[in-house]
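Quick notes on the structure that follows.
Note that this complex is displayed minus one protein chain, with the remaining chains in position.
Chain IDs A, B and C follow the sequence of writing; residue 1 opens each chain.
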Amino acid sequence: MTRAAIVGATGYSGAELCALLARHHHVEIVSLFSSGGKDARAVRFARLHPLLGGSTGPDAEPFSLERLKATRPDVVFLATPNETSAELAPKILESGAKVIDISGAFRLREAAAYPKWYGFEHPAPWLLAEAVYGLTEWCGGELSGARLVANPGCYSTSILLALKPVLPLLAKGQAVICDSVSGVSGAGKKSDVAYSFSEVEGNFKAYGVGVHRHEPEMRQDLGLSADAPFVFVPHLLPTVRGILSTLHVSFAQPQTPNVLAAAYEKPYAATPFVRVRAAGELPELRDVVGTPRAEIGFALLPGGRRGVLVSVIDNLLKGAASSAVQNMNRVFGHPETEGLA
Amino acid sequence: MTRAAIVGATGYSGAELCALLARHHHVEIVSLFSSGGKDARAVRFARLHPLLGGSTGPDAEPFSLERLKATRPDVVFLATPNETSAELAPKILESGAKVIDISGAFRLREAAAYPKWYGFEHPAPWLLAEAVYGLTEWCGGELSGARLVANPGCYSTSILLALKPVLPLLAKGQAVICDSVSGVSGAGKKSDVAYSFSEVEGNFKAYGVGVHRHEPEMRQDLGLSADAPFVFVPHLLPTVRGILSTLHVSFAQPQTPNVLAAAYEKPYAATPFVRVRAAGELPELRDVVGTPRAEIGFALLPGGRRGVLVSVIDNLLKGAASSAVQNMNRVFGHPETEGLA
Amino acid sequence: MTRAAIVGATGYSGAELCALLARHHHVEIVSLFSSGGKDARAVRFARLHPLLGGSTGPDAEPFSLERLKATRPDVVFLATPNETSAELAPKILESGAKVIDISGAFRLREAAAYPKWYGFEHPAPWLLAEAVYGLTEWCGGELSGARLVANPGCYSTSILLALKPVLPLLAKGQAVICDSVSGVSGAGKKSDVAYSFSEVEGNFKAYGVGVHRHEPEMRQDLGLSADAPFVFVPHLLPTVRGILSTLHVSFAQPQTPNVLAAAYEKPYAATPFVRVRAAGELPELRDVVGTPRAEIGFALLPGGRRGVLVSVIDNLLKGAASSAVQNMNRVFGHPETEGLA
Partner (left out) sequence: MTRAAIVGATGYSGAELCALLARHHHVEIVSLFSSGGKDARAVRFARLHPLLGGSTGPDAEPFSLERLKATRPDVVFLATPNETSAELAPKILESGAKVIDISGAFRLREAAAYPKWYGFEHPAPWLLAEAVYGLTEWCGGELSGARLVANPGCYSTSILLALKPVLPLLAKGQAVICDSVSGVSGAGKKSDVAYSFSEVEGNFKAYGVGVHRHEPEMRQDLGLSADAPFVFVPHLLPTVRGILSTLHVSFAQPQTPNVLAAAYEKPYAATPFVRVRAAGELPELRDVVGTPRAEIGFALLPGGRRGVLVSVIDNLLKGAASSAVQNMNRVFGHPETEGLA
């Protein structure tokens, strides 16, 4: 049994983690913590997530490093703000536990990028090279035994899974355009009038053009320089959950549906949580909300030079909690689908 | 022209007031203020409400009593928190302007009720007897020339308009049950996680059973003692706007649709903003959202001893802003429908 | 292993049944059918419910009694329209399989009630006495080995679970008032403009006052005559899933929270899927959406003579599919929580 703890268990991603780990056959939840701050009150286990309604487990306590250590976890999931994760991770690693971080604190390799994109000096730059960027399906063997996993951003997961298989087919120098929409839970559990029901319901907006934090991690993973024409525009969707990304690409040569299907088949044929649709069949948000899957569809425009790729995930699951559990399974050698199927 | 000012113009009810007064032929908006506090920054007139998009008018400034007085309003609308209204009203009245208060600060006649229901000692108890409880259709002549109008609560408006016409027909001692639902804008423009989109969407809940502030004003208006069996249960509806109240009543004698229709006909036949439906035809929320109307329907259960009354209003209009303008029209002798039709 | 078939697998309740049975350790799904009619096309198993995304199982075929029999089910779930269920059930029982019917076809004991409430002559009146009204927690031993289970209506489940424990405490002759709200999936998967997004979103309405089909089954189960003062008003809530019922009751004697808590404790202490909250703590819709649980709360009004009961369920689960699986577990002697926990 893997002894697991969660910091940030009272947030949306943290609560999903609780629900997933509670039914994982090789995991024992040894302790749960809220991230501290205003949120800092105990919450009964059965109140953390509707699916835990009748069950028993440790209540979520206000965070204390001592208490965390005292529960001797093998792995600590950090569902905490970026700066909190950056400060906690080295302390937890020191204690011998592994860390799976859902925040952006260890996604960028360059410490110098943190002040610009995240607004703080990175307190543990020496860990950035060690952290595995946990886009599970593209990780190969690096996850096995890894000490520190940086879970990808939710937008990044939806975009990279759709884009990476066709990257070798794209026309050099032509822009890749990504218009993504995300449900409101992506913003976390927040007292912010901008995310209040009365402001969001019936509304839709683009935001963060050119300044969203998921952009540099995508460029890094794709091997694109800062001035390569890669455009990412996130939008706030009036739903609670889910991300849909519509990607626009240009191919170096006219393509056929079969070539594209084969390009997706190669990396994903054997993966349990990425499903590629038949050519021209585009997935919808509700195909994946509540599931640990990504679904990807593609359509070729007349002439075959341009393609539209559509990718959907549940931002709290494949975009955060289920992907973190998938990564934990790989780290500890559990079956990849355990706790998720 | 009536010179009007609004305090709290950046909140939801205040913004509706701006939009209504901007098209009122006998009103000039002389100044607009946010209620102060965190909200205290200037907001351009054209940004206060989508309907003001292209128009010009005074920007909303952080509140200042001096600035307010300097603009010499004839009437000041208070779309402010209860305690703020209670403190501002006497100062504004002193300056010679009339006050139409959308908060609960002047709805209860007994100063002693304020600590219990509103959590503060009333700072101007001498005004409670003077304030006209502005349930317009039941006001008769009191509004004409009134100095201080206490606009009824939104729930109260929806319930009282449906209940008062049939009150003489009810069985003594039998409970009146009011299950009401309200859209989220009723809670105001707030940074409160309880009203965040992710918490409200797809949810529904009862709240404030036995402790909601609109209950004492309804009992007072209906002439019911504190222990008369009058039950009011508000519920939070995942929409932005609208209140629907479902009322359950027992009649002293078996009733017929015609008697009930006549009971409603009497007070409302000549009113511009209350519409009573044919027997058995129940209004829906969307019949009134965006309008200054209340709509009322009723159904008799077999035997004619029990009735179900359904009443709908837009909480920000007939439940707040349009009702305030209707009251202002009466106070100043403008046509009752001016600015509202 | 219990061999199970579903007729109506492409509707909302049927799809939930598929997802539940697919993870049931003692069930093998042997065949799935749509209910026929316009809906009559094959649907791939993996497309029936998002949770089945990656899995394999029988596709849903247009209904054929021969095909159904050929798959030799031990139990057939009917998630079909009332009249279809009434006609299919006797044929299926004849073939030796048991039937769990989610429709209203076998809920009323009096055949004479069907033309009035359901609009058709009952084609198999001899089965009405045999059918077990499957309000699981109140069934005692009748479910064990039963041939025909009539699953209660979704509104009925939410109301009866909250009301039955306190029934002995109620004042005789005083009305019980039930205002219930239901998400739109309760109306089924329908091409009906009344349930279109543009009509429902932002709306709320009462409907079916005095004529809703769940009323006679509740009166029957509660032992109330047709003229006992029991009022049920359903409302359409702009959410997809969930029922919340607010019940108003009068007690014969003034009550205390402890007495009420004890009244609920007795029937539900040992049940896995009914949770009663502490006095004054009212459950919300999202506490149970996506779960097989009912949650019940109660509040006493000052004086203790009147109470407000609030009950929540997921209409597609405890109001239909999970309750049907719970009943199947009882019929076949499987652990009650199997497939549901």
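By definition in this document, contacts are C-beta pairs under 8 Å (C-beta built on N, C-alpha and C of every residue); 3 or more make two chains touch, one makes a residue touch a chain.
Quantities reported herein were computed from a predicted structural model and do not represent experimental measurements.
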| Partners of the unshown chain among those that are drawn | A, B, C
| Looking at C:30, C:184, C:317 or C:331, which makes contact with the chain not pictured? | C:184
| query | Which of A:241, A:275, A:293 or A:318 touches the chain that is not shown? | reply | A:241
| request: Based on the whole complex, identify which of A:181, A:218 or A:294 touches the chain you can't see. | output: A:181
| Sole contact to the chain not displayed, among A:44, A:72, A:116 or A:205 | A:205
| task | Based on the whole complex, identify which of B:101, B:137, B:199 or B:287 touches the chain you can't see. | result | B:287
| remark: Listed in rising order, the chain C residues that touch the chain left out are 12, 184-185, 187, 189-193, 195-202, 238-240
| request: For the chain that got dropped from the picture, name the residues of chain B it touches. | output: 50-51, 53-54, 202, 272-273, 275, 286-291, 293, 295, 341
| request: Could you please point out the chain A residues that touch the chain left off the display? | output: 175, 177, 179, 181, 199, 202-207, 209-210, 227, 229, 231, 233, 235, 237-242, 244, 246, 248, 250, 282-286, 289, 299, 301-303, 305-306, 308, 310
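The working rule: only the chains that are shown with their structure count from here on.
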| message | Tell me the fewest steps from chain A to chain C, where a step is a jump to a chain it touches. | response | 1
| task | Specify the chain most distant from chain A by Cα centroid. | result | B
| message | Can you tell me which chain is nearest the middle of the complex, judged by mean CA position? | response | C
| task | Calculate how many whole Å lie between the centre of chain A and the centre of chain B, each centre taken as the average of the chain's C-alpha atoms. | result | 45
| Approximate Å spacing (C-alpha centroids) for the pair chain B, chain C | 39
| task | Give the residues of chain C that touch two or more other chains, as numbers and ranges in rising order. | result | 202, 286, 289
